[in-house]
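Handing you this structure, nothing more for now.
Only a single protein chain was left out; the remaining protein chains are all shown in position.
Chain nomenclature is as follows: A and B, assigned in order of appearance, with residue numbering initiated at 1 for each chain independently.
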Amino acid sequence: MTLTDLGLLGQPLLAVLAFAAAVAVTDQRRSAVAGTLNAALGLAIALTGIGALLGQPGTLTLGSPIPGIGLLSLAPDRLGGIFLIVVGLVGALSAWFGVGYAHGASATRAAWAAYPIFVWGMAIVPGAGDAVTFLLGWELMALGSTVLLLSEHASRPQVRSAVLWYAAMTHLSFVLLLAGFAVLVGHAGGASWAAIAAQPPTGASASLAFALLAGGFATKAGLVPVHVWLPRAHPEAPSHVSAPMSAAMVKLGVYGLLLLCTRLLPEGPHWWGIGLLLLGGASAVYGILQASVTSDLKRLLAYSTTENLGLMVTGLAVAMLLRTAGQRAVADVALVAVILLVVSHAAFKTVLFLGAGSILHATGERDLDRLGGLARLMPRTATATSIAALAAAALPISSGFVAEWVLLQSLVHGDTRGPGADRVIAIALPITVSLVALTAGLALLTFVKVVGIAFLARARSESAGAAHESPATMTVPLLVGAGLVVALGLVPGWVASGAAYAVGASGVEQVGLGGVALPAVTALLDPVALVLMAVALAVPVAVVTARAARRAPRRTVDLPWGCGGVRVDPMMQYTATSYAEPLVRVFDDALQPTRDLDVTHTTESRYLVRAVAFRQRMVDQVERGLYQPVLGVLEAVGDVGRRAQNGSIQRYLGFSFTALVVVLLVVTW
Amino acid sequence: MTESLFAQTVATATGLLMLTAVLQVWRRSTDASTKLLAIQGAALALLVGAIGLAEGHAELVLIAFVVLAFKAVALPWALARTIERSGIHREDSPAVNPVSGLLAAAGLATLAYAVSRPLVALDTGPAAHAVPAGLTLVLVGFLVLLTRHRAVSQVIGFLVIDNGIATVAFLTAGGVPLVVELGVLLDVVLVVFILRILSARLELAHGEVDLHDLRELHD
Partner (left out) sequence: MTALALAWQVLVAVALTPLLIGVMRQLRARLEGRAGAGVGQPWRDARKLLAKEPLAADGAGPLMAAAPLVLVVSSLVSVALVPLLGIATLAWVPDDLFVVVSVLLVGTVALALLGLESGTAFGGMGSSRHMMIAALVEPTVLVAVYALSVPVGTTALSAILQARMTDPATVVSPVSLLALVALTIVVLAETGRLPVDNPATHLELTMVHEAMVLESSGRDLGWLELGSWLRLTALLGLVVNLALPWGVAADLGVIATLVATVAFAAKLFLAGAIIAAAEVFLAKVRLFRVPELLAGSFVLAFLSVTASYLIV
């Protein structure tokens, strides 16, 4: 019995156990027991993933509830293994955090019972060996997350609208996937991946299947323009649920795209790659632009998820384009970059959402404009969250930096020159580099804003000033997650070679103490060596500082510079909104903010100002331009439908009669 | 003229042509635009002269001097006079903001390179590399024509297009016959002349030279 077998067997057992515990255990101890069992479920999933990545075969077959379709089977491959590890670890950390965090509405019987369904559903998707099992896992995941999302609906009315959006988009995704898989399965005559890959459709039906499936996966991945559910659902879910939603669930959309592009339909025309590239590039830039001007911490993180998923899809699209052009070695590097982005984003986004949860727990605030000075009051949360934020900004030495470095290396080494070079690639690559660079720059600003406004300086509201550090059940998972982020950044070689193994890529090696070498593009990155170099250079600086500090120690005065001695009030600090204001001005045309400025004058003179009120509102322009017209049409159709139904029994009989006549007419035709 | 020196001269001239085209979109001051036009003319003359020396065509070298005299000296001088007299030193209401204009210029340059790839592949000489630059000039010139309102800016846009056409013509045909080039130059001189008179008249009638006002005449 292999590790994979063991894990696959352990998962349903632990899921059932966690479900039962959530239902049976009393309110006081439910979070502790159910949270622990869910964390164990996560670890079992991660172990399964490790087994699968190491190439140990394992299968689990369940009897089908639907007769005639065959048995449902789980048989994770290496690619699935990576995603199982991601899902498992994210699930484990979040559930562990939930032990201390979940209370009240988010710790009810229904909420904790939905948690194992959600987590196990996420594990079924990458483990599935056929389309039916895949879709089953997809629905379990959607069901579990919807119930969890609903848990706080009584206290906040926004939750209901978020759930509506989420449910609608999830179903859109499911319907598209169902149709797409139907095309593939209908052509292959079997639902297993192997059968589909052996007999892929060609021509128009292949393109149809690709478009449907890519649309479905993109909806789950929260790409522009089908991202609208993300900035609503992530902020409204309890934080120990938003973390796995954002760090693991949306990632399964990327898994689906990888499955589609590398295994099921590897030979596609050019426009598939170009379509994905447009989708990815637009998501990356639009996502981070919205994130950079948002002040709601969790909404900001949700938009940043759209950005990161956009980067992953960009990498995948570049890999496809390069492969079509026959540049396999560079395409492999791009694929490895995608996996590194997946792993890195899972690590830092989990910590960021859990950190936001910890802040919410301590202050009751998630608006950055009302936070500040938390580094002193919540040092552990601040440390962990800051590390994750710097990774999200792709600064060295962090996981995000390595992933972005590999992505950029693959982008600049695509051969665009010479008479034989591909013209599409020659145009696409420089534009992609520019978009990725703009994304990186804006991400830097966004996360400096998060760290600087939330944790540094002074509290901007009373609730932030009265914050306290969260209990160890919350801070320890946070710190463990932050440790993972740093480890991934310091010794990325292990993950990179694992990723290369998972996607069958050559040209990625591990060097030194866990550095990454890309012989295909003659590049090398050894973060440990870089750190050692920095330490060596820091020694003289430290010596000078220490000697000077002995002679002239630091002295505290109570007056910061206020243009000549005005006492500085916390009100005078820059807020998140003011921090992003120059950027809003620069991207005014794209963001189209609405601003109100009310100046109240004193009664004595209209030259003297008593108060100034400033309000700024950002509306998602994609939502306004694309969804509101559609919703308007739907509403109009609904109105017609309502008018058709006035409650009179005759009218309903009339409808039935008409339908009958129409059917008879059609049949006789 | 040695091969490498020729290649370098062509490369530098091409780089200058592109640079001045981009700066043309960037700068809103008409004085600066005029100076850029002069530099562009000089770069074009350099290009023509280099080709003439490399291929041993004496008349091309002669044309280079003519180009230098007209495009780098005479036309900018005439434009500067017009600007001086009209007193309009800024293009104050371009249809697109400078950032969008610049990005559009980048897009047009990419388009020019993509389109001229097959053309360049035919000819392996260094001069072929300047073809996309010429095409970029034409496209950017159109962009200037489309986005600016002032009559002077329109003339500048037109002259950029003319420079672009000249670049492509010199490179692909190995030099336009002298007569044709002289004819084109004459056309351009005429245009500037007419615009000067026209702008002077407009100024008398309306006080300002804005193409929007011309449309008002129509209304």
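Things to note:
Keep this in mind: a contact is a pair of C-beta atoms (placed from the backbone, for glycine too) under 8 Å apart; a residue touches a chain by one contact, two chains touch by 3 or more.
Bear in mind that the values here come from a model prediction, so they are computed numbers and not experimental data.
Shown chains touched by the undisplayed chain in the intact complex: A, B.
Touch with the chain omitted from the figure is made, among A:Gln409, A:Thr475, A:Ser497 or A:Gln510, by A:Gln409. Residue in contact with the omitted chain (choice from A:Val544, A:Val609 or A:Ala659): A:Val544.
One chain is missing from the display, and on subunit A it is touched by residues 292, 373, 375-376, 390, 393-396, 401, 405, 408-409, 411-413, 416-418, 421, 426, 430, 433-434, 436-438, 440-442, 444-445, 448-449, 451-453, 456-458, 511-512, 515, 521-526, 529-530, 533-534, 537-538, 541-542, 544-545, 548-549, 551-563, 568, 570, 572-574, 578-583, 585-586. The omitted chain makes contact with subunit B at the following residues, 4, 7-8, 11-12, 14-15, 18-19, 22-23, 26, 98-99, 102-103, 105-106, 109-110, 113, 117, 120, 129, 132-133.
Keep this in mind: only the chains that are shown with their structure count from here on.
Inter-chain spacing, taken between the CA centroids of subunit A and subunit B, is 49 Å. Against subunit A, in their complex, subunit B makes its touches with residues 97, 100, 110, 113-114, 117, 121.
Only residues 419, 423, 426-427, 430-431, 589 of subunit A touch subunit B when the two sit together in their complex.
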